[in-house]
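Got a structure here, written out as structure tokens. Questions coming.
Every protein chain but one is kept in place in this view of the complex.
This part shows chain A:
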Amino acid sequence: MPDTANILQLESLQVHFPIQGGLFDRVLGRPAGAVRAVDGIDLSVGRGEIVALVGESGSGKTTVGRVITKLAQPTGGKMLFEGRDMTSVQRASALRPYRHRVQMIFQDAYQALNPRHTIFDIVAEPLRSLRLVDNRKQLADRVSEALASAGLNPPGDFFARFPHELSGGQRQRVVIAGALAVKPELIVADEPVSMLDVSIRAQILQVLVDLRHKHNMALLFITHDLPLAWLIADRIAVLYLGKLVEIGSADEITFQPRHPYTVALLNATPQMGGDAGRAEVPALQGEVPSAARVPKGCRFHPRCPLAFDRCRQEEPPPIEVGPKHLAACWLAN
């Protein structure tokens, strides 16, 4: 059972990337502006909870993941881990305990593994750098254990191999094993199966879901695939252009979506489309606008089939539409 206490809490988290203005802009004194990749997000992850962060390409999912894993520095807001403010902690030594408890799984496992390191060294790297083992025997045991929990059996067969000698699914398992090796409390998984063959996806997802059952590990599962999110997550947060438009339990988001964007996303997926009890909304039109030019008012209004005057002027706040179910739309209540 998921614990109610939050392990991770994001409060109005904001990541803006400055745009280098051209010479012309600078001469005219025009402000260069910023890419508002993440534009004020409130999100929490409970102990042992699986939260899916869903959004189209460019919505800022990876950027959120990079902030949580301290690969990117937020420009505003706060990040709390077990109630401790981690936003401005940056020194490697101060981060070590945090790294021990928060790990990441990358989308492209081939890119995430150093081609010149063996599988043993790759999985041993966190144990060595975080000084979690005392001797070679312990190290070998922990590496074996991690490879086995990631489904690479027998582990010894993989020790001496190089990443290019493995299949795509095995490589992703190695990345997972590396994250598991330190026994973290939270794993950020950034589209962990989107590069894999459909036939292997289920096995990798099973490994991730098992972690929660065995070790009560929390998971922030980043994906663009809403049905997949429903399959694996307890709660779903829908991200659009750097802002959460709807958040709630997986079932509510999937079967009683209240935000037109969520509805459109669901309609766009054949196996979930046409459910009863959902507002009639035509399929999504057009591209996601650039995060460098976020529309005024509701950021979804240029693509929203239900948009009206107020949407073009005022940004809707998150409105409670059910227990722990928020939607940021003027029509939500």
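Basically, a residue touches a chain if its C-beta (ideal position, glycine included) is under 8 Å from a C-beta of that chain, and two chains touch if they have at least 3 such contacts; residues count from 1.
Following the convention adopted for this analysis, contacts and distances are computed from a predicted model.
Which protein name, taken from UniProt, belongs to the chain you can't see among "Tryptophan synthase beta chain", "ABC transporter, permease", "NAD(P)/FAD-dependent oxidoreductase" or "Acyl-CoA dehydrogenase"?
Choosing among "Tryptophan synthase beta chain", "ABC transporter, permease", "NAD(P)/FAD-dependent oxidoreductase" or "Acyl-CoA dehydrogenase", the correct UniProt name is "ABC transporter, permease".
Tell me which residue among A:Met86, A:Leu166, A:Val182 or A:Ile247 touches the hidden chain in the full complex.
Touching the chain that is not displayed is residue A:Val182.
Decide which residue listed in A:Ala112, A:Leu166 or A:Leu219 touches the omitted chain of the complex.
Touching the chain that is not displayed is residue A:Ala112.
Which residue numbers on chain A touch the omitted chain?
66, 69-71, 92, 95-96, 99-100, 103-104, 106, 108, 111-118, 120, 125-126, 129-130, 136, 140, 156, 159-160, 162, 175, 178-179, 182
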